[in-house]
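For this view, one protein chain was removed and the others were kept in their places.
To keep things simple, chains are lettered A, B, C, D, E and F as they appear, and every chain counts its residues starting from 1.
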Amino acid sequence: MTIKPLFDKVVLKAVETEETTQSGIVLPGTAKEKPQMAEVVAVGPGGVVDGKDVVMQVKEGQKVIYSKYAGNDVKLDDTEYVIIRQSDILAVVE
Amino acid sequence: MTIKPLFDKVVLKAVETEETTQSGIVLPGTAKEKPQMAEVVAVGPGGVVDGKDVVMQVKEGQKVIYSKYAGNDVKLDDTEYVIIRQSDILAVVE
Amino acid sequence: MTIKPLFDKVVLKAVETEETTQSGIVLPGTAKEKPQMAEVVAVGPGGVVDGKDVVMQVKEGQKVIYSKYAGNDVKLDDTEYVIIRQSDILAVVE
Amino acid sequence: MTIKPLFDKVVLKAVETEETTQSGIVLPGTAKEKPQMAEVVAVGPGGVVDGKDVVMQVKEGQKVIYSKYAGNDVKLDDTEYVIIRQSDILAVVE
Amino acid sequence: MTIKPLFDKVVLKAVETEETTQSGIVLPGTAKEKPQMAEVVAVGPGGVVDGKDVVMQVKEGQKVIYSKYAGNDVKLDDTEYVIIRQSDILAVVE
Amino acid sequence: MTIKPLFDKVVLKAVETEETTQSGIVLPGTAKEKPQMAEVVAVGPGGVVDGKDVVMQVKEGQKVIYSKYAGNDVKLDDTEYVIIRQSDILAVVE
Partner (left out) sequence: MTIKPLFDKVVLKAVETEETTQSGIVLPGTAKEKPQMAEVVAVGPGGVVDGKDVVMQVKEGQKVIYSKYAGNDVKLDDTEYVIIRQSDILAVVE
């Protein structure tokens, strides 16, 4: 199965390496958005979204930090994904 | 009876196969949007919605993942449907 | 008495047939919008609403499914009506 | 004293006839907007309101159904009025 | 001291005459905006406010009814004022 | 240290004179915005803010009344400041 995101949606797969665990993400408060690192696995076509033209900036294979609060968790073929709007991606990590 | 969605609305029918149950959707939190897989059964005409031009991207028969939180459940002739705005559809699954 | 809706408002009258009761509407949660089937009894003129041009798509006599949460219940001459914006009508049922 | 509404405001006076009481307004829930019938006693000039051009559609003497939730109750010279934006008037009753 | 309101702000001084007390304002609910009568003591210059051109309609000395909920109470030289946006003024009373 | 506000931000320093205390600010309710008098100590450059052109109207040294609810308290070199958007300044006091 393949997930093809629509519009400005991006499909992410959590990066679960030991390194991530050690130097990973700090979640100091509970009422706050939980940013996370993940790998981009699919990118929507962009185009006109809610009346505004969106150009996709991220690419498959990039590691990104995102605001998890806004994403949707999906499990498909035993793999967990997050589908998120590109505008909820905060940064690319290289 | 036939449901003809207006504007940018899409009518979905839940995909309830065993495969879906096994490799299905993870709903880790309760206060969070619950994404789900469903089949598109009818697509609205699109056009100007809330002052913005909307082109319909999904088609009948496609399987999609959507953010259930925003949809409306309807039961008609003993079949359950979800009517949802296209912008609440996250991805097409192939 | 006659109700003449303004702007993009539509006046609906609940369809309360037995068939509707049997294969009626599923309301699984309480915190969620309750969609319902109803018959259109009057349609506003449309035009510029909140700065946007609205063309009315529904017609008197059509059966529609709507998101009841957004409507206003009115009782006039012992008949109950719902007055709703056209954009809160989800689909036409034929 | 005379109330001259500004912008897109409309001054309403409750219609409290027996007929209204008998075939009056149904208020099934408490958390919901309470629509009511009232008579238009004064209409603002319209014009540009919040950057959008508003043309007044209602006239003095008309009976209207409105969404009371959005209005402001005012008592002046022992008469109770409701001042409401025209867009919160749902329909004219004739 | 003189208060010179900025933008679309208007400075009001409560009208506390006996007449006002007798035929005054009804505040039926507590969770609702409390409209009040007051005298205009200063009017801002208007102009572009939040990207929209605002023309001031009220004048010093006019008595107005306003939605108190949106205003700010200020006490200066032992006099209490309310500073409010013009759009929160509902009507002029003559 | 010098605070240079960005965009439409203004830096204020509370006016804490005896006069202010005596004829000071009334804060009748707790759930309401608390307006306060303060002196302007720095003014941002204005320009395009959130897609709208903002011209700065206030100047250093002016005393202003502002809606404290929207501001941010900052302590720098033992002096307390409030950083606020110009649109949250209600009036200039002379």
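Everything that follows uses one rule, which is that a contact is a pair of C-beta atoms (placed from the backbone, for glycine too) under 8 Å apart; a residue touches a chain by one contact, two chains touch by 3 or more.
Everything numeric in this text was worked out from a predicted model, so none of it was measured.
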Candidates A:3, A:38, A:76 or A:89 - the one touching the absent chain: A:89
Interface with the undisplayed chain - residues on chain A: 23-28, 32-33, 35, 51-53, 55, 57-58, 65, 67, 86-87, 89-94
Footprint left on chain F by the chain that the document does not show: 1-7, 9, 11, 42, 44, 48-51, 72-78, 80, 83
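One rule holds in what follows: only the chains that are shown with their structure count from here on.
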Chain centre separation (chain B, chain D; CA means) in Å: 39
Junction residues of chain D - those touching two or more other chains: 51
